[in-house]
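One structure below.
Omission of a single protein chain aside, the complex is shown with its protein chains in their original locations.
As written, the chain order gives the labels A, B, C and D, with residue 1 at the start of each chain.
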Amino acid sequence: MMWQQFTPELYHFAAALLFTALSMTRRVDNRRDYWVALSLAGGGLIVCLAAVRAEGLLFLNTYKVDLFAQLFKVLLSMGLFLVVALCSELNGVARRWHSEFYLLLFTCTLAMMLLVSSVHLISIYVSLELSSYSLYVLVALRRDAAMGTQAALRYFLIGIFSSAIMLFGLALLYAATGLTYLSDLVQVLPGVIDQPLVLVAVVLTLGGFFFKLALFPFHFWAPDVYVGAPNQLAAFIATASKVAAVAVLLRVVAATGGQETLLVDSLAALAIISMTVGNLAALVQKDFKRLLAYSSIAQAGYVLIGILCMSPEGADAAIFYALALLLMKFTCFLAVVKIAADGGNPSLDALAGLHRRSPLLALALMMAVFALAGIPPTIGFTAKLLVFSAAMHKGYLVLVLIAMFNVVISLYYYLLIVKAAYLTEPAVETPAPVLSLSARALTTALIIAIVVVGFYPNPLIVMARQASSSLF
Amino acid sequence: MALFYAEFPFLTAILLCCGAGLLTIMLIPSNHPQLIKWVSAVGSGLTLVLSVYVFIAYDQGLGGLQFVERYPWIESLGIQYFNGVDGFSLPMLLLTGIVFFTGVLSMWQLELRVKEYFALYFLLVAGVFGLFMGLDLFFIFVWYDVSLFPMYLLIAVWGSTRKEYGAMKLTLYLLAGSALILPAILYLVAVSGLNTFDLVTLTRPGLFTPFQQKLAFLLLYLGFGILAGVWPFHTWSPVGHVAAPTGVSMVHAGVLMKIGSFGVLRLGIFLCPEGWRYWAPLMATLAVIGIVYGALAGLRQTDLKYVVGYSSVSHMGIVGLGLATVSVDGLNGAVFQMFAHGVMTALFFSSIGYIYERTHTKMIPELGGLSRIMPRAATFFIIAALTSIGVPCLASFWAELMVFIAAIRVFPVHGVLAVSALVISALFMLRVIQKTCYGPRNATMAHLPDVSFSMSLPRVILVMVIVLFGFFPGLMVDMIQTASVPLLGGSAHDVAAVYP
Amino acid sequence: MTLYSLLFYLLAIIILASTVMAVTRRNLVHAIIYLVVSFFGSAMLFYLLGAPFLAAIEVIIYAGAIMILFLFIVMMIDVDRHKERLFPIRQCLPAIIFGLVYAAVGLMVTFGHSGSKASMPIAVATPNAFGRFVFEHHWLAVEIVSLLLLVALIGALYLGRLKIEKSAAAGKETP
Amino acid sequence: MNVPLTHLLTLAGGLFFIGIWCAVTRRNLIMVMLGIEIMLNAAALAFVGASLRWQQMEGQAVALFVLAIAAAEVSVGLALIICIYRRYRTLDPAKVQ
Partner (left out) sequence: MTQLIQPQIVWTAAMSAMFLPLIAFGLILLITHRWARVSAALAIVAAGASLACSVYLLATLHDVQIPLRSTQTWMMTSDFRITFGYLLDPLSLLMLVIVAAISLLVQVYSLGYMTGDPGFARYYAFLSLFAWAMLSLTLAPNLLQLYIFWELVGLSSYLLIGFWYEKFSASEAGKKAFVMTRLGDVAFFLGILLLLMNLGNLDILRLNAPETTDRLSPGLLTTAALLIFGGIVGKSAQFPLLTWLPDAMEGPTPVSALLHSATMVAAGVFLLARLFPFFNASPTAMSVCLAIGAISMLMAATMAMVADDIKQVWAYSTISQLGLMIMALGAGGYAAGVFHLTTHAGFKALLFLCAGIFIHAFGTNDMFTIGQAGARKRRIPMICLIVAAAALAGVPPFSGFFSKELIMARLADHPNPLWLIVGLLGVWLTAYYTFRLIFVMLRPRPGVIPQTAEGHAHHGAHRFAEGAMNVVVLLLAVVAIVLGWFEKPISAFIVAPHSALAATGGHHAWLLWVTLALAASGVALAWLEFGRRTATQKGFVEKMPALQTLFANRWYLDRLYRRLLDDGIYRGLSRLCAKNDQKVIDAGLDELAGGTVASGRMIHGLHAGMIQYKLLTISIALGLLGIYLLF
């Protein structure tokens, strides 16, 4: 019985093992790795979908399988599947390391799945570390090794620094309460949150998750890593990794009960600084991926608003936002990958004339960008609406106003992307990005998803509500 | 039969016309521009017919909301797909239908990226229609943005003078407005504690405290005010209009600016009547500054579109003044002015578009003698200008009359200033007419052809509308009355009895 | 003051002092040696705190394996050629300021916390019990850590081979 | 043992701070790593102390995992540092750009 609930994790573990084995065989053809990975990732998605209604507590209550976790597992496996689908031309990674690439990708996904289900501080910590280490190594896999190792070093240093901070926070938390199970913390924490030690402990603990979400001040890795990582991996970091961070943050923050205004205020301050810093810095970017990195810092700020509400509405909003981010960011990176077919880093100028070279891709990019900017009727708007609505129900009018002004600032660079794709003509005629039939189908599906989910989000919101009900 | 009409979703049908038009255009290969234009014309014509039908079929005796359509949409948030029309939205629907149709016809000569243009155009107009008929705050906001964001591409791709700058400025500026509107909406929904976005439910009196109303109204007023060209948030208007192509200018100045004032009316005034009364002096002051300032600043402009842009600022000031008076007359006048200004500006831009297309200039000093060169085009322009200076028996006059009556009663000083601005606006428009249409024929342009009969169709329609409502203002005012009188309490018939 | 507490304060002073020394050494080898002393102190403290198994592990892994690894690397890449500036002012000044802040916050936090003023009881987790506990309660975490070590292994392997490839291809990697 | 937890936490805090100080100010990648190791050690110390305070083994278990992770960290980190050193011939983070 217990193992059935653990199927998605086991599946991905097995997949990772398979790639471990594959990495040891002689390389015949990269296509083999791709197809294996794609089918495995597809299978993983199906498994996760099948297991979505599973429920139970495993491993002596350290591991909780509920709708919340299973939903996020679906999102994670979807993210993995989408990213793997982009890997048909994995030119950013040296050919001989493709198996390791997939291996680490699956391991990372597995780690995140463990993360979203963990309800014990130890398992949260170690699975967080596992996912981080997979990513450090993945980033270093960039074919242009100078760029890869550079980015990996920064990522690594900031990562371990924040994980050390988080660890110390956990230690303080443990010292103050003597509890390690989230379920216990939910009971006790709201009562003791006004103690300075607990407050500091919580804030330090959150640092590790903020790192994952690329929130100020733990966001410094994002621009370098997005640029330094292979494009597909950057897509993975921007999507799946964020989704997992949202999930675990929701779990942890919800445990604090939301009664302490100091904590809420400081989170709000971080959210505001994060979005402001992200948006302002993104204004002047020329490199598409770096721009997306800053934009994701800003988006993290928006998500945090939903999280800091510590209310069911806020949790719904954050969950929905995670899904939205997955779709929007992935669509952007789809464009990145397709435009930079050689695996390089496209600049904004590389988008010039895209509307002629590939109207579909341009349309998808435009929709994704508008969604990121939060313009209706796209999924991004609905997500923002939910987040802001939740914040407003808590009475955070000023926060919402500031966030909305950030949205306006962000619009500028999003429009620059649209302008690059739709208005400017390329100085040198560049070949049209090759979109296979399946890629076309994928792109179309993404466009439709972005618009339809944005316009009629009701089923998903209902789903999110059910999922978040276990948090409070 | 009546049952059938009541049940047929006419309002959704209008939206569907836009949607179907959009899809059809998307499916037509881009190498059939003529077909695309015809599809656009048919689609927009259908919306016009439908909006005229709705306007006529509305039962004025009954008043209130009619043609109501209501389906649950996002239940957990209390969001519904909720459409309906009343005396305020019907003029706007009619206006949109007219401007949409004539806007399509005015762009018949377009050759660049025809498919994309009309697709975006349809999207834009769908947003406008949706907003005017929407009664759910969520949808109102969605439509608001849907009507704004195609604007960027429409201006930046098909525009002219400083188009990228203008497009960026306009889009950012207008969406900055939405940065105030969305929080205001969410704030009201949150403090109501009703978990609904239903406008009608939220209008229930006593739902919000005076402070909440003041706060929310201010946000809504500033947010929508940007789009309505309220001084000092008006500077996007000249820049944007100069940059935009003809059809877009028409829709933008003609209809989109109305969204701003309509938003203030529909959201601000309906939801926060206390706030409305509280901020009315501010509104009136800004409006009067806009009226005078727009006319004065326009006096020195040399670009025709700048001129019209500033005149729009001035005219929208009249709308604002009407709204600020908190009286039935003021509301009637404001809504009527919204309609009249919409048609008039559409006519303006349509004529200027034609002139620009032929002469390749819209700089006033380079023009002259147009009345001799292209009499029809010049006539349309002159009629628009005369409407703009408030000549009686043209639609705008009545609106201004009502606004002034209301304004003098409530804010005497503001009213006197606003009335005095009539002189400046006359000076301003007549100067433009003199410099462009009159004077000796410009030899370099002498060979240019006049508007052909078919090409003058959109302008003729607009002129006819202006004259029709100029001679029979009752058609419109009676309609608006059905909404404005209940809004301010009291029924139309009681009030009428006071002064036989 | 019992012997235990005396020992604790002694160890605390040793640990802090040797760590400070480690941090302020210009010579990396010296720094590492000081750190080893600090870690030994920590191990003793672990023992004192009733974690004999951890104390052993600390000596073996931290003071042993990890520090040796550092030492290897330091020796291998002969950093002393580069005269680094100890504590550049641009980093030092903000660090001093936030150090003061930390001190204030830390004192406030630790001494403001009422529950931990009481002296701690003495207890020992025998390695046996500890091992049983870890594998009963946290075998999932153990598995995860093992995976983590695998990933680290692959990473080290990859990174190690990377430089060989690089030197072979003279700066430009072969795909 | 008659030491209150507060004192232990003070010790851990001091170590943690020295670790941060080292990581932040020493212009040497190896010293940065060492600083972070000190931070981890401080956390482990706090965990073990708290474990004693609450008479549980959870804290000790965490410390165990911390050691394991520190090992992994060092291996990956030092490998990276070597790569960097090979390329830039320096460990000064200011010059590794």
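The criterion applied here is as follows: contacts are C-beta pairs under 8 Å (C-beta built on N, C-alpha and C of every residue); 3 or more make two chains touch, one makes a residue touch a chain.
Here the structure is a predicted model, which is why all the values come from computation and not from measurement.
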In the intact complex, which of the presented chains make contact with the chain not displayed?
A, B, C, D
I'm checking contacts with the chain that's been left out. Which of B:A190, B:A297 or B:A324 qualifies?
B:A297
The listed residue (A:L204, A:A245, A:V303 or A:L442) that touches the chain absent from the view is A:L204
Taking the entire complex into account, which one of B:C437, B:V451, B:I466 or B:A483 touches the absent chain?
B:C437
Among B:G317, B:G369 or B:P458, choose the residue that contacts the chain missing from this document, as touch is defined above.
B:G369
Residue-wise, where is chain C in contact with the chain that is not depicted?
91, 94-95, 97-98, 101-102, 104-105, 108-109
In the whole complex, what residues of chain A lie against the chain that is missing from view?
153-154, 157-158, 161-162, 165, 196, 199-200, 203-204, 207, 216-218, 220, 223, 262-263, 265-266, 269-270, 277, 279-285, 294, 409, 412
Touching the absent chain: which residues on chain B qualify?
169, 172-173, 232, 235, 238-239, 293, 296-297, 299-301, 327-329, 332-333, 369, 371-372, 386, 390-393, 397-398, 401-402, 404-405, 408-409, 415-416, 419-420, 422-424, 426-427, 430-431, 433-434, 437-441, 473-474, 477-478, 481, 484-485, 495-496, 498-500
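Quick note on the criterion: only the chains that are shown with their structure count from here on.
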Please work out the Cα centroid separation of chain A and chain D, and write it as a whole number of Å.
27
Chain B-chain C separation of Cα centroids, rounded to whole Å:
69
Chain A touches at least 2 other chains through residues 122, 126, 129, 133, 136-137, 140, 145, 149, 172, 175
Tell me, which residues of chain C touch at least two other chains?
110, 113, 116, 137-138, 141, 145, 148, 151-152, 155, 159, 162, 166
What residues on chain C touch chain A, complex-wise?
105, 108-110, 112-113, 115-116, 136-141, 144-145, 147-148, 150-152, 154-155, 158-159, 162, 166, 173-175
List of chain B residues in touch with chain A within their complex
73-77, 138, 141-142, 145-146, 149, 152-153, 156-157, 164, 168, 171-172, 175-176, 178-180, 182-183, 186-187, 189-190, 215
Note: in the complex, chain A contacts chain B through residues 316, 370, 375-377, 381, 385-386, 388-389, 392-393, 395, 397, 400-401, 404-405, 407-408, 411-412, 415, 418-419, 422-423, 455-458, 461-462, 465
